[in-house]
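Take a look at this one; I'll ask things after.
The other protein chains are all here in position, but one chain of the complex has been omitted.
Right after this comes chain A.
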Amino acid sequence: MGLLSDPNRRRALISLLTRLNSPICVVCYMAGVAWFMGLAFEPFTLRTYMSENAMGSTMVEERFPAGERALTTGREFSAHKKKAGGMPVDWLVKTMQARGLEVFTQRFSRKLPFPDENKERYMVKGTNVYGILRAPRAPRTEALVLSAPCTPGDSNNQAVGLLLGLAQYFRNQIYWAKDIIFLVNEHDLIGMQAWLEGYHHTNTTGMDWSPLQGRGGSIQAALSLELSSDVITSMDLVLEGLNGQLPNLDLANLFYAFCQKIGVLCTIQGKLQRNDWDSVSGYSHSVQTMMLMVMKQASGRPWGDHGLFLRYHIEAASIKGINSFRQYKTDVTTIGRLLEGMYRKLNNLLERLHQSYFFYLMPSLSHFVSIGYYMPAFGLLAVILLLRALDLWVQLVSSPGVLSVLTPLVISHLTGVALYTLPIQFQEMAVEQFPVSETEAVVLTAIGYNVFLFIYIGWRVLKLVAVLYLAVLLGCTALINFSLGFILALTLVPVAAFVTPHVPKVLSAFILVILSPACTLLFSVFFFQELQELPVSFQEGWLLYLSVISQGILDHFLYGSLVYPLIALLVYPCWLLFWNILFWK
């Protein structure tokens, strides 16, 4: 408290901070970036460990024998799927009933706000089929979910086959204390959304679905299975859910533990873990893995069918079988045993998974970075804004007028509202008049709305407000979705720090545009492709960029992803404020 009450020491500190403001800011920025890059360095990370006692200490023995039969069922499913031209509802109901499950179906339909070009759908109609295996050992108050999507084409048949095989095997075991729900969902996330809303009696997105006829207890955990080949080389774990939410780390630990036990190669972000952390290539490998996780999390979209479960406090992950050119193959029986082991451990849970971390980044499947380690990286970036604000405050001579600051704030926010509403409003009209594809129409209306604003007020006051606004905004974003907050901070903080009316206009305007949220997204698209080792040409990258934007808008309207409104309603107006400051006269 001495600092707060002793005027001499305060004065000394403040003069130090204002005199050395720019160097300190530069150092903070460097330190923030360096800290973040350091997170992937293995000695700085923690090894994962199982925190949940109920899953840690008990032994289970996996005995699932019927991999071959599961594959046969999968082929049968594929044939029926082709015949029905979609979900073979009757066959699935019959097959599940034959395996002794209580089977129910749910119909749903949804009209998308605009046609989705990636998946070629506009009016979506489908049926979910699910069977409940009632727990023989407990009062059916809790449930686990195993789901497999029914996708058009030849993919994922093996997943459904394995699901049915597991259902048959699980039915004969006596140790289940939780209901197990086997769900085959159509139209991937839309079907999942309908089913989850029906299960929990909520309707957040205005979707049409028929109510569920049968329910289990409250769902404790869920796994979504994607498997498209008879043998696989490795299993990939997908954690990133809606709005960058992650399941409890114990779920990842569980998966990792069983892969180790059974001897299945396991990956995260499609990257195997390596042991040579002290070599440059080993380090860059883990940086790539972590960056991929950061990019996926920042996108705020669910990266697998599990992504929507997280919203209902259900820990969920997707497991994908990957078949590459590696020699070592794993058959479906082994995958079945892996899943059996995981479900038996989950069956032992006494309460929801809550012991381990919810905020983490994973540079490899066996190591993680917790919130306490990665937040300083963001904090170092955010402190730049506070230092700039302090500097401005000290320079401020007259007290600011409220109205003068209010005008640009209101105008830039109205622009943000326009950016949020116009793409959907105008894309229909644009499509009628111009022979451009729908996606591009959406995006062009979005980008074309970049209005330059010129307002004449004291720029220091405006900048003080803008900097504080940005600091609070980024802080809140980083708490909800660290990756998004960090990426935005990485690009917006330098802009916020250096923009004044006295810097060279053309150059700064160029930098401002380069570091705008839209360009950040464009770079992120290229960077993401680079990380996935699928580099694209500029033309393809641009198309990808457009489709990413339309996907983001769709995610918002279909599942309630928050990234699009956040960018349009808050980040973009904030960026406009800095644009204002630059062109202040």
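Worth a mention:
The rule is short, and it goes like this: contacts are C-beta pairs under 8 Å (C-beta built on N, C-alpha and C of every residue); 3 or more make two chains touch, one makes a residue touch a chain; residues count from 1.
By our rule, contacts and distances are computed from a predicted model.
A single chain of the complex does not appear, and UniProt lists its protein name as "Phosphatidylinositol glycan anchor biosynthesis class U protein", one of "Acidic fibroblast growth factor intracellular-binding protein", "Phosphatidylinositol glycan anchor biosynthesis class U protein", "Geranylgeranyl transferase type-2 subunit alpha" or "Vacuolar protein sorting-associated protein 51 homolog".
Within the complete assembly, A:Gln245 is the residue of A:Ser78, A:Asn128 or A:Gln245 that touches the hidden chain.
Taking the complete complex into account, A:Leu479 is the one of A:Met30, A:Leu414 or A:Leu479 that touches the chain left out. Only one of the listed residues, A:Ala389, A:Leu409 or A:Leu512, touches the absent chain: A:Ala389. For the chain missing from the display, the contacting residue among A:Trp303, A:Phe359 or A:Phe498 is A:Phe359, taking the whole complex into account. As for the chain not pictured, it touches chain A at residues 4-8, 10, 245-246, 310-311, 313, 354, 358-359, 386, 389-390, 393, 399, 468, 471-473, 475-476, 479-480.
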